[in-house]
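A protein chain is absent from this complex, but the other protein chains hold their places.
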C-alpha cells in the first residue's frame, strides 16, 4: 500500500459538490466514510453510489438522522440503518480480521455513542465485546467484568460526566485504551468538554482520546491498530 | 450560638486596613482565619494580635510564604509555621472533638494541598487519618486502604489531573466526601480547572467540591460537619 | 456496612443495557437513583423494577420529563411524579432520620431546582425547612428568616445569577452549607457557570459546591451527612 | 464644552511615538491620563511634559512601577508617587467638586486596587470616603458602616473572589454603584474573571462594572457622574 | 431614606413561592421590578398585585413573553405590554425627574435591547433621547448626531458584535456612559460575550458595563444616577 | 474617493429604526450590505429601498431566511434569493473587475458558507473559481486542483473542524489567503471556534482570518483587495 | 512560479534538527522566515546560513531576544537586530515593490508590535507609512491623519484592549485592512484574546485578522497582496 495515488489516476471522483476519495481503501484499508451532517440527502446518495462503484469494501454514512437515512436507503439498495447509532451501512465486511475491540460504557445514557462504535467497528470487520454500564460509581461492576475486557486487543472507554471510567480502565488493562468522552451530563459537564479534558489529562499512562461523542473515531482508531497488526504480521511472517 | 452580634458590640475591630471579625468564634466555632496573600507582614501581625486577644480559640494564617511567616512569627510569639502547608498557627486546639477526617490524595505531588488540610484540621481540633498516593492508576492501593478510610466521619479527596479519585471514593464510601481539585498536572489539566469541573459533574452522588488547591476550605467544610454534629448531639441528648 | 460486595454475589443485575447496582443500599444507605436523560422509557422501567425488587428503600428517577414519567408510572405501579422537580418516586422513606435540611433559594426562578432538593431529600427520609426568595438584593428577608434557617443541620443554598446568597449564608450560619448554582439568569450568567465559579471561590470558609442545577446532588450530600451522623451516634452510644 | 476640536487646532501633539490628546480636558474635564505599561520611561516623560504644558488640570500616570516612576519623577519636577496605588501625580486638583465617593473593599487584600481609586479620585478633586474590609463573610461589618456609605454620591465596590459585596451593597444603597472586580483569590477566582462575570450578572438592579483591578476606571466613572451633575446644576440654576 | 427596614415591619410579603420586597421603593426610589423568566404566570400575578398594593410607584415585569404577558394583564388590570421590549408596565411614573438619558444603538438589530432601556427608563420617570443605528461602520452618522447625544445626563451605548460604539462614544462625551453589550452577531461574537469583554477593557476612561442584553440594568443604572442627583440637589439647596 | 462626507450632506438616511449609510458606495465602492438577523421584514424592505434609490451599485441582504426573503422580494421587485447562501440580491454588478477569487472548501458540508462567498463575490463583480471538497484527509485532491487555484488573485479557504486546509493552502500558494472557519463538526469543533483559533495561529505565514461562517466577510475582503488593485493601477498608469 | 518543487530537487535542506525550506522564495517570493522561540542559538545559526546560501532574498528571524540575537549575529556576519521589534535581518530587499503599507496603532503601548510589522515589511521591500497612537479614545487624531492613511494600498491596524481602532478604520478606508490584536491591556483584555474576538466579529465589512501580537503575520499578509498585484500587473500588461 502506498500513500501516493498511482500515476494516471486522479484518485477521486469530482461530483461538483464533492470530490469523493476513491483511493482511500487502497491507502487506508476501508473506503471513505461519509459524514452526514450538512449534506443534502441527494448529495449523500451521489457520494455513496460513487464509493460503492469505486471500491469493494464497506460503505458507511455516520450521524445521519432517520428521515435522511430513509431517503438515501430508498435510492441506494441493499443498505441498512441503525437508528440508535445513526449509521447507514452497505456491504459490511466479514468479521474475520482477528481483532477484538471491547466497547465499555460508564452508563446506560452513553449507549448511543457506544452503538456508533459497535456499528462502525462491526461493519469494517472487527470483533466487538460489548460491556455496558460499568461506571465507577459502582466499581465492583467493572472489576467483575474485567477478565472479559482483558481479552480485547483494543479497549474503547465511553464515558460522559467526569469520564473517570477511562482512567480506571487505563490503570487496569495493558491494551491500548481509546477514550471517548460523551456529552452525557449537564451543567459542569459542558456538553462533554469536561470529560474530554479529563481524559486527556488522565493519570493513567498512554491513554488516547478522540472527539466528544466520537464513536466513529474510536472505531477507526481500532481499525488503524488492526491494520498495523496485519501489516506487521505480514512483514514478520516468512 | 447566634448569627447576630450582641447589642452594644460592633463585633469587629477596625484597624484601618482591616475590620477584624471578632465575633466569628461565637458565630461559627473558630476565630476568623487570616488569608495571607495581598497582605503586608505588618498587617498580618496586627490582625493576628487582634484575633488572639479577642478570642480564645486557635488563630491561623494560610497561604503565607516562608519569609513573611518568619517576620510574623518574630513579632507574635508562640506561633509555628508548617512550610509545606504554608500555614502559621497559634494556640492550636486539642484534638478532642471526636470527628475523624480522612485526607486521601491521588498522588505524591498533591502532598502540599493535603498538608494544608491536615494543618488546618489538626489546629481546629479534628482527628486526621492521612492516606497518601492511592490514585486510580493503581486502584489496588485504594481498595487496600479502604477499610481505614471507611472509619472516617468525613472524607477529603485531594486530586489533580482528571481527579478521578474523588468519583471512585464517592462510589465506595457512605460518608460525606469533600473533593479538592489540585493544580497538579499540565496542559489540559488547566491548572486544576479540569479537576474542578470533573469533580463537580461526578457520577458519584452527593460529592461536594471546594476551590482548586483549597485545602483550607476542605478542612473548614469538615469543621462545619463536626460543629453540626455537636449541636445535634446536644439537642438530642437529654 | 462495607464497601466490598459480599462473597458469592455480583452485587449488580445485568439487564444488557444496564448493570443495576443492587448493592448500593447496603453500601451507602439508599438504593441507586436513576438518572433519566438518555434512557428510553422501557429502559427506565426495567431498572426501576430491578431496584424495587433488590432493595427495600425508596426508588427515584430524576430529570425525567412528564411524558416519559407517565409511561414509566403506567408500567410500574405505586409511583408518584413531581412535575416541577421532574422526579419520580416509589416507596418514599419515612421522615424519621432526625436530620433537618434547610433549602434556601435566592429567587422565585430558582424554584424548580429547590423542588428537586425537596423531592429527593423528603423521599429519602430527611426533614425539609423550605425558605424561598431571600436573595441578597433585599437582604432583610434573609436576616429575618435566619433564626429558622439556623435550626437546620445542613443548609442548601440555591442561587443563580452571581450566587451571592451562598456566600452571605456561609458567613452567617455554623452548619454545613451546600451551594447549588442554578442556570437562572442570562448573558454573563453563562447558564450557571458564573454562579458555580463564584460559589467555589467564595470568601465564606468551608462552603462546598455541587453541579449547576444539581438539586439531586445537594440532597445526596445532605444524605451523606445524615448517614455519617447516624454511624457516629451508633459508635459513641454505649 | 464640545466634543469637536476647535477649528484651526489639531487638538493633539505628535511626539512620534505618541499623539498626546491635548483636547481631553476641554472635552471631558480632566487631561488625558497616561497608561504606564508598555511605555519606556523617556516616553512617559515626554507625554507628561506635553500634558502639563497643554493643560491646567492634574496629570497622572497609572500602573507604573517604582523604578520607572523614580526615573519619571526625576525628570519632571513637582510630582508624587503612591507606591501602593502605583500612580504618579502632578498638579492635583483641590477637593472642591462636592462629589463624595465611597470606596468600599471586601478584604484587606483588595487594598491596592482601592488605593488606586483613592489616588485617582483625590487627584481629580473628588471627596473620598474610605471603607475597608467589610466583605460578606462577616456582614455585620457592612451593616454597621452602611450609614457612612449612604452619605456618598457614588459607591465604588471593590471585591475579588466571588465579589458578593457588590451585590449586597447594590441591594442596600440608592446611589450609583460601580463594581470593581479584583484579582484577589486563586483557582476558580480565575484572576478576577469570576468576580467580573458575577458582578455583571448581579441580582442587584442597576449595578455597573469596570475592568478587573480597574481602580482607575472606577474613579473616572465617578468623575463622569460628578461632571454630569455639575453640567445639570449649571443648566437648572437660573 | 434608610437602608434598614423600619422597626415593627418585615419589609416584605411572604407569598410562599416569593418574598416580595415591599421596602424597595423606600430604599431605592422605585418598587422591585419583577424578573419574568422561570416564574409561572400565576406567580407573576401574585407578585405584581402585592407590589401594586404595597407601593405607590410604577410596577414592571421584564423579559416576559407575549403569551405570559397576556395572562398576567388579563388578571391585573390597567397594565400595558411592550412586545419588542418584552416589558409589562403598571402605573408608569410621570417624566418629571429632569434626567435625560440618551439611548444610542450601533445597529438596527440592537433595537429590542434599546427598546427595553426605553420602556423601563420611561416608566420610572426618565426622559429618553432615542438615537438608533449610528455604529462605527459609518462613523459620520455618530458625529452628526453627537450634539443631540451631548445634551443627555447619562448615555446608554447599546452595541453587539465588537461593541466599538461604546468606546468611541466614551471618548467623545463627558457624561456617564453605560455600555450594554448585545447578543447581536454570530460566531466570534460569542452571544455577546465578546462585546462584554471589549466594553469592559475599553480604552475610553470611565466607561461602565452591564450584562449582555441588559437593557433593564442600564435603565436602572440611569435611575441610580438620577436618584443621586436628586439627593445631592436636596442636600445642597438651602 | 474620500472618507469624509461631502459638505452639505449628512451621508445617511434616517428611517427612525435605521440610519442607512448612503455614502458607503462613494467611500468603499459598493453600497452598504444589509445584515438580516434581528431586523423585521418591513425594516429590511425600507432599508433596501433606500439603498436602491441612493446608490447605483448592487444591493444585498445576508443571512436572511426563506420566509423573510419572500416577504422582502414581494415588496421590492427585481431581486433574487439564493436559498443555500441565504442572500438576497438586487442589481448585481457585471463581472468585469478583473479579479479572480478562488473559493476552496474542505468538505461538502462547508458548502453553504462557500455559497455565501460565491453569492456576494459574484454580485459585486468578482470572478469566482469554485473548488469544492479538497480537504486534507485526502490531500491528493488538493494537489491535483492546485494549478487551477493558483490562477486566482485571492484565495478563500473555507473549512470547519480543525481547518487544516487553510494552513496547507497558505503554504502552497503565493496569493492572499482569506481563511473562513466554519461551524462544521461537533464536540471539540466548538461550533467553529477551534477552526478560528487554529487558522489564526497557522504556521503558514501571512494567512488572514474572518469570522466563523463569515462567507460575506471573505467576499468583502476580496473586494477590498480588488479595489486596492484598481486604485493602484490608476495611480501607476500614465 | 509553481507550488510544486522542480523534479530532481528535494526543495529543502535537512539539518537533522530542521528541514529548511529552500524552495520558499521560488514559491512565495521571499525565503522562509525563521521563528525564533524554542530554537537554540546554534540551531538558528545553522538555519540562517542555509537560507542565505540557498536563496537570494532577505533572511529574517522573528521573536528573538537580545541575547540570542547577539550570539547569532556574531556567527553570521552582515546582519542587524531591531531590539524593539525583536527581529534579525540579513540582506534586506530594496523598497521598490511599489506597495505602500500604513501601520496604524491605537496607543503608544502597541509600539513593539507595530515595530515588528515595520521591520518585516521594510526588509521585504514594502514601503511603510507609520502612524502611531490614533486610538478611538481621541478620535480626532485618527480623522486628522486619515488622508495620509488613505494613500496606502494596505492598512495594518494594530490595537490592544478592545481593539476598536480596527473597526473604525475598516469603516473609513477602502483598502484591505489587516487587524493585529495586541496583548496590551489587563484583566478582561485576556492577553489580547478579547481584541482578537472583537476584530473577528467587527461590524466593518471585509476586515481580516491575524494572531495576537502577530506583527510578522500582518507584514506577510501585505506581502501576499503585493505579490498578487505584481502577478496581475504582469498578466494584464501586454
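The chains carry the letters A, B, C, D, E, F and G, assigned in the order they are written, with residues numbered from 1 in each.
As a working rule, a residue touches a chain if its C-beta (ideal position, glycine included) is under 8 Å from a C-beta of that chain, and two chains touch if they have at least 3 such contacts.
Just so it is clear, the structure is predicted and the values come from calculations on it, not from any experiment.
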Absent chain's touching partners (shown only) are A, B, F, G
Which listed residue (A:13, A:82, A:153 or A:191) would be found touching the missing chain in the intact complex?
-> A:153
Out of B:34, B:61 or B:134, only one touches the absent chain, namely B:134
State which residues belonging to subunit B touch the missing partner chain.
-> 107-112, 132-134, 137-138, 140-141, 144, 184, 186-189
Note that subunit F touches the chain not displayed via residues 106-107, 135-139, 161-164, 167-168, 170-172, 185-190, 194-195, 197-205
Please identify, in ascending order, the residues of subunit A that touch the omitted chain?
-> 1-4, 27-29, 33, 98-99, 143, 146, 150, 153-154, 172-178, 196, 200-201, 205-211, 216-217, 219-225, 227-229, 231-233, 236
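Simple rule for what comes next: only the chains that are shown with their structure count from here on.
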Computed distance of Cα centres, subunit E from subunit A, in Å | 52
Whole-Å gap separating subunit B and subunit E, where each centre is the average of the chain's CA atoms = 43
Residues of subunit F touching at least two other chains | 4, 196, 211
All pairs of touching chains, please: list them by chain label.
-> A-B, A-C, A-F, B-C, B-D, C-D, C-E, D-E, D-G, E-F, E-G, F-G
